[in-house]
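The block underneath contains the structure these notes are about, expressed in structure tokens.
Here the complex is missing a single protein chain, while all its other protein chains stay put.
Right, chain A next:
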Amino acid sequence: MTDQAILVLRLAAPLQSWGGPSRYNRRETLPQPTKSGVLGLLAAAEGRPREASIADLVDLDMGVRVDQPGTLLRDYHTVSDHRGLALPSAKVDGKRVQKRTTPAKYTGVTQRYYLQDAVFVVALRGSAPLLAGLERAVRHPAFPLSLGRRSCPPTGRVSLGLHHDADLTAVLGTVPWEAAEHHRRRIRGSEVTLEATVEDPAGEVLAADVPDTYDLKTGTAFGQRAVRHLWVRIPTGHDAANSGDSPASPASDIPAAGADPGHDPFALLGW
């Protein structure tokens, strides 16, 4: 099994939006990157045109680890024609040109949802030569990369390199924590438990985010894949003695059982 490898990506940005199959004027985001979004990023890095086949990418197995969950942002977004004309309708005339809306509608309203300040680690498992090419492409992308939507470019390095073939769960458990410093400070303790989603044929959850094509003429129809949710424990890098979760911490003279963590007036009375 030496022809398999694992590519690890780091997806971090001020804004990300993983729409999945959301429709019409309400563009939602899922809490984790979708397979469609990640494969689109890889295809853009390789410079594939929208009509190109993505059959080789769809075969990759994907695992996602949530290093920093981020928060939800709703964007109230209006669209109008800068010339002051009515917006085009969904109907077309005989020349297949869109008609104007009747009665005239000048402003379209959309709600767009984003994840702000989130960091994900994505592991992709597949054939080694394909992933080696993708890894090179991510570092020298042909098209600008974006995280789910063109207005969401990634920050920092995207590729964390190729790993030897292993279980996706094992790789997600060994890649160091990628959270930002302000998020690290919030977490105390020497270990942190992170949510992860791994593609697994035996998984009991179905995710409908497998694209068939990115061709704009036909549109994307989403297929399903089975995934499994799990928790990964990885070290935070905090000093265990300072974090207060070790029994040998210097504050061990404070009575632990049932004590108020905020204020215990008996702690200084030496018992």
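Simple rule for what comes next: a residue touches a chain if its C-beta (ideal position, glycine included) is under 8 Å from a C-beta of that chain, and two chains touch if they have at least 3 such contacts; residues count from 1.
The rule is short, and it goes like this: contacts and distances are computed from a predicted model.
Participant: Which of the following is the UniProt-recorded protein name of the chain this complex doesn't show: "3-oxoacyl-[acyl-carrier-protein] synthase 2", "Hydrogenase maturation factor", "ABC transporter permease" or "CRISPR-associated Cse3 family protein"?
Facilitator: The missing chain's protein name, per its UniProt entry, is "CRISPR-associated Cse3 family protein".
Participant: One chain isn't shown here. Among A:R23, A:H182 or A:R233, which residue touches it?
Facilitator: A:H182
Participant: Which listed residue, A:K35, A:R48, A:R65 or A:H238, touches the chain dropped from view?
Facilitator: A:H238
Participant: Name every residue on chain A in touch with the hidden partner chain.
Facilitator: 180-182, 184-186, 188, 237-239, 242-244, 251, 254, 258, 260-271
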